[in-house]
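First the structure, in the form of structure tokens, and then the observations on it.
Omission of a single protein chain aside, the complex is shown with its protein chains in their original locations.
By written order: A and B. Residues from 1 in each chain.
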Amino acid sequence: MQPILELSGVVKAFGGLVVTDEVSFKVLPGEISAIIGPNGAGKTTLFNQITGALKPDRGSITFQGTDITGLDTQEIVARGMGRAFQITSIFPEETVLDNVRVACLSRAGHTRQPLKGLGAYKSSTEKAMALLTSLGLADQAHRLAFELAHGDQKLLDIGVALGLEPKLLLLDEPTAGMSPEERHLTRTLVQKLWKEFNLTLIFIEHDMDTVFGIAQVVRVLQQGRLLAEGTPDEIRANPEVVKAYLGEEL
Amino acid sequence: MDSSFLLVQFVSGLTMATLLFLVASGLTLIFGVGGVFNFAHGSFYMLGAYLAYTVVSLAHGNFWVAVLAAGLGAGVAGMIAEAAFLRRIYGRSEEGGFQILLTYSLILIIDDLVKLVWGTEYKSLSRPAGFTGSLVIGDVTLPSYNLAIVGVGLLVVVVAWWVLSRTRPGRIARATALDRETMGVLGVNVPLTMTLVFGIATALGGITGALAAPLRSVTPGAGIEVIIDSLIVVVLGGMGNFWGAWLAALLLGEVNAIAVATVPEWASLFSYLVMVVTLIFKPEGLFAPRQVRKV
Partner (left out) sequence: MEAASDKKALLFWGLFLVVFALVPISRNDYYLAMANRILVWGMFAVAFNMLFGVTGMLSFGQALFFGLGGYGVGLMVKYLGQAWFLAGLGAGVAAAAVVAYLLGYLVIRVSGVFFTILTLAFGQLAWQITFRWYRVTGGDDGIQGLVPTGILGDHIVYYYFCLILVACSVWFLKRLSASPQGLILRCVRQNPARVRFLGRRVRRNQRRIYVISSVFAALAGGLMAGVDNSIHTNMLNWTTSGEVILMSVLGGIHQFFGPFIGAAVIKVIEDVVGARTEYWSLIIGLVMMTMVLLFPRGLVGEWVSFKARMRSGGARKEGV
């Protein structure tokens, strides 16, 4: 099977600090995978390069068979990539519904329309409501986004990404800052969304229950280098990983 | 054009550049350290000019005393403005816009207060004793006051640079610029630091206004002309870049001097022209460091 995403020899440095160091890997379509690694390992920076928010210094990134290295974020997103953020990134003064609806409208190419009200775009509205139902946010659809609890804002962030109907979804620490119960719910939810929307999904995560509970493939990043890649069992058994990162946690 | 003519124009441009840079450096200081865009900076310049006028002509004061008094007065006024008004909107959402609006309202208020106190007529200030004449070198005649301004300007810049980079308060100020929260945790009185930095910057503005007073007439509304020119300097120099601002001021000063000498009626357009040309080819400013684009 052809990989949906392929990184080869990606390098990125800030000043003298090499944050992404010759990273290469392939992601197969339909796969759900995790990226783990200590804080500052370069995980978010890697996402930034995949989504075009940062340009790699060297190396190439291929998405669905086309080279997307150096393309703008907008172009990459238009090709079917979605992303939710480590630091929640939503539109705080819009309603929860409109946060997702704007993504649906964008996907449908309606965002230049200057005359008709939002309600006139029925299919986008319905799709947004359906997404909110999937996320368990439907009863809060008409509240303003900034009024939501932290955990719900993180879900809304995912909802905005899903509104674009991405083929590849990148989640940056989806359970960060959540309570253990919320984390459990989110884990189940992420897995459900992955199946429901036929996604290829890559998530960055520190919570090992989530990582080893739902990922098919785990990649370990350390100081910008890809330390290991494999199934959860292989990663758990990898002495280097255990020594460098997992330590006593397992 | 002979070389003596060119030299005279060059010195005149250098004088303007020095004044521009002095105002712009105050603006840059507040922006760099406090993250505050002080639209009213030119009004403190104007205030300085009026204060110097009062000290010299009413109190028969020494010109250089008047310059110091202008700096002191503008500095105190700046600290009051910061502590009483600007401080209230730090951290508000859309702070940037509100800062501009608040300092814009200060322009309007200070302008009219100046009119109330000093009236609307032009005021003029004569050059200080010892600098009324010219320096003659061969067939070149250079007004000695212009040379004095360039000298004083250099002095002020060196002192400001020394304070900022070599003294403890200066280092605290620069660190505060980078991370207000951490400095607060470390026991630095951040609000006081901000007020002081604001005071130093507006004092710089006031001193410049006083220095410029013998060359330009003192009028209400002088603030806005000055602010626009120094904004252009700051943009061209790459915001927050000390040396960039200096080079940009030099460029504008010289271009202006040449324009005044050749097409006097249109001279005031040339600063804008420099800005437009720069923007087309180098939108981030002439001397902006690379990689400043935010992600």
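We adopt the following convention: a contact is a pair of C-beta atoms (placed from the backbone, for glycine too) under 8 Å apart; a residue touches a chain by one contact, two chains touch by 3 or more.
Note that this is a predicted model, so its numbers are computed, not measured.
J.: Which candidate, B:T167, B:T182 or B:S268, sits in contact with the chain we can't see?
T.: The one listed residue touching the chain not shown is B:S268.
J.: In the complete assembly, which of A:I90, A:L137 or A:L155 touches the absent chain?
T.: In the complete complex, the chain left out is touched by residue A:I90.
J.: Have a look at A:L54, A:I68 or A:L105 and name the one touching the chain we're not showing.
T.: Missing-chain contact among the listed residues: A:L105.
J.: Please output the residues of subunit B touching the missing chain, sorted low to high.
T.: 31, 37, 85, 88-89, 92, 94, 96-98, 100-102, 104-109, 111-113, 115-116, 224, 228, 231-232, 234-235, 239, 265-266, 268-269, 272, 275-276, 279-280, 283-284, 295
J.: With the missing chain put back, which residues of subunit A would touch it? List them for me.
T.: Residues of subunit A in contact with the hidden chain: 51, 53, 72-74, 77-78, 82-83, 85, 89-94, 98, 101-103, 105-107, 110-119, 121, 160-161, 164.
Just so we're on the same page, only the chains that are shown with their structure count from here on.
J.: Which integer distance in Å separates the CA centroid of subunit A from that of subunit B?
T.: A distance of 48 Å separates the two centres.
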